[in-house]
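Just one protein chain is left out here, and the rest sit where they should.
Right, subunit A next:
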Amino acid sequence: MSSVAISKKTGFGATLWDYLTTVDHKKLGNMYFFAGLLFFAIAGFEALLIRIQLMVPNNDFVSAGLFNELLTMHGTTMLFLAATPLLFGFMNAIVPLQIGARDVAFPFLNSLGFWLFFLGALFLHLSFFMGGAPDAGWTSYASLSLYSPGHGIDFYVLGLQISGAGTLISGINFIVTIITMRAPGMTFMRMPLFTWTTLISSALILFAFPPLTVGLFFMLVDRMFGANFFDHTMGGNTIIWEHLFWIFGHPEVYILVLPAFGLFSEIIPVFARKRLFGYSSMVFATILIGFLGFMVWAHHMFTTGLGPTANAIFAVATMAIAVPTGMKVFNWILTIWGGSIKVTVPMIYALGFIPSFVAGGVTGVMQATAPLDYQLHDSYFIVAHFHYVIVGGIVTAIFGATHFYWPIMFNRVLNEKLGYIVFWVFFIGFHLTFFLQHFLGLMGMPRRVFTYQADQGWDLYNFISSIGAIMMGIGVILLVVNMLLSIKGKPVNQRDYWGDGRSLEWALVTPVPFYNFKQTPLIRGYDPYWIEKHEGNKEGMTYAEPLGDIHMPHGSILPLIMSIGMFIAAFGALYHPDGVSWSVPVIILGIGITVACMILRSFKDDLGYHVHKEEIIALEEELYGKGGNK
């Protein structure tokens, strides 16, 4: 058998084809990362426009309609198309290395998940050029969105349907990978925390995305095919959307924040140079947060009128989540406590994260108090709260992990000095932007308004808030500059860049070859690489098998074509309510392309190929010089 992967083809076309067809988790991780970064930049730009509009009272920088579109797209993009793929990038790039696997369980589905997400995201963003973006908020409540003119909401429904399918597929993939493909000796209770949080967050995806799929489908048939789920004159009920959306929407917050917790649980022990404090309680807290995350959705609906009993139950359940979250915070603090702390860029993000996230958590418990929530509901207090959780918790994790894992992902290092500058500009900007919004909310400023009257005491706070947003924007631009500068930097070409790596991924010499570990490592305890290092093992790990042939999956272009099929079908559905004659044929054509690819995939055996021992030795000599990976 030939080994396709080793034969070197260069040139732009070959590289492009390689990325379009790849099923390698590391490449897909990079693709998720950069796609996420792209949408993060777009959504960040939208946020800047929003803040410029609100900088001064009675502003007319953007129109009211455009403002609605901007705030809808900002929220939708940040949650579905920026935070999720950025975290998926780290999951793809790091989790298989952390558990000593060759790849994920279903490499083909991994690629399909990416392309569905990407084309769904692209579809959603086409709305800007094709008659207006969605404008009913990221929650898109049916009572508002059902009657929104134009195709904005249709883009929202179809785009999220496609990208949501991709997310669900990736979630299933991670769960199976972590269950079946751990290296020998890696029991569940020896798994690194990032792998644990990936597992639990994938389980949340598994149970949270189907209600969203159903809700979006109801909206789709209501708007495009004349169904009556949400139309009260036809017996429908608009509250159904609110329930379905929040049964998805609340766990979605934990889908994003749990991997962020996991990333910090990796960063903190490395730079405190101390074992993670309370590992088993961290695992327990992760599972408990995941479970409780499904019990609290109606706290978004306190003012809907579900009645005092329902409100009381959901209020208590919501407050209960503070307990496992608090456990985590104390465990991080106790990990740092008494450690030999080394302050680096990832560590300073971790140190900034703890107080910021706690602030967001505390305001969350305030809102859990249903009577108080009646006051805070729909005010800027809410905006401040969830930005403290999302920016203070998730974005800091992503930025910190970007510095932390850059050597493994790209074999380069991000500049440390510039890293500190980015941190301080971004961190101060973040608190300037959102801290004052708490008080704006308490003073009565409602969220989602496109302008406000002067002299209500809101002017100064709004102005400062906008200055903060501009600082955050500068921070992100500098971070991207740092990434670009790193291309010119020296390759890392060593294992354990930070010098204090503990888990399995640090045992690999970068650049990581496409088959990861040439021999499956043997895991002898929690923090396996730390154990080997302290026993004087110079070869990284002890291995569970002799060097032999490695079985790898083939790449395939089918995932891309399947996703394009769904993309085409979405256009048919979009224009269906306009009464055009080609809508149904286009839907059938698009779905036909997807189904044909599935059948083709099923009829063509994909048995993978073997990389031979000699080829591995030759490749490692080329990568690491004489003697190979020692």
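Simple rule for what comes next: contacts are C-beta pairs under 8 Å (C-beta built on N, C-alpha and C of every residue); 3 or more make two chains touch, one makes a residue touch a chain; residues count from 1.
In this section, contacts and distances are computed from a predicted model.
Asks: According to its UniProt record, what is the protein name of the omitted chain, chosen from "DoxX family membrane protein", "Cytochrome B oxidoreductase", "Sugar ABC transporter permease" or "DNA-binding protein"?
Replies: Options "DoxX family membrane protein", "Cytochrome B oxidoreductase", "Sugar ABC transporter permease" or "DNA-binding protein" narrow down to "Cytochrome B oxidoreductase" for the missing chain.
Asks: Write down which of A:L37, A:A93, A:L116 or A:I175 is the residue touching the left-out chain.
Replies: A:I175
Asks: Among A:T213, A:T451 or A:N493, which one is in touch with the chain left out?
Replies: Result: among the candidates, A:T213 touches the missing chain.
Asks: If I consider the whole complex, including the chain that's not displayed, which of A:L122, A:A227 or A:A544 touches that chain?
Replies: Selected residue, touching the omitted chain: A:A227.
Asks: Where does subunit A touch the missing chain, residue by residue?
Replies: 105-106, 168, 171-173, 175-176, 179-181, 206-207, 209-211, 213-215, 217-218, 221-222, 225-229, 231, 233-237, 240, 244, 247, 551, 595, 599, 602-603, 605, 607-608
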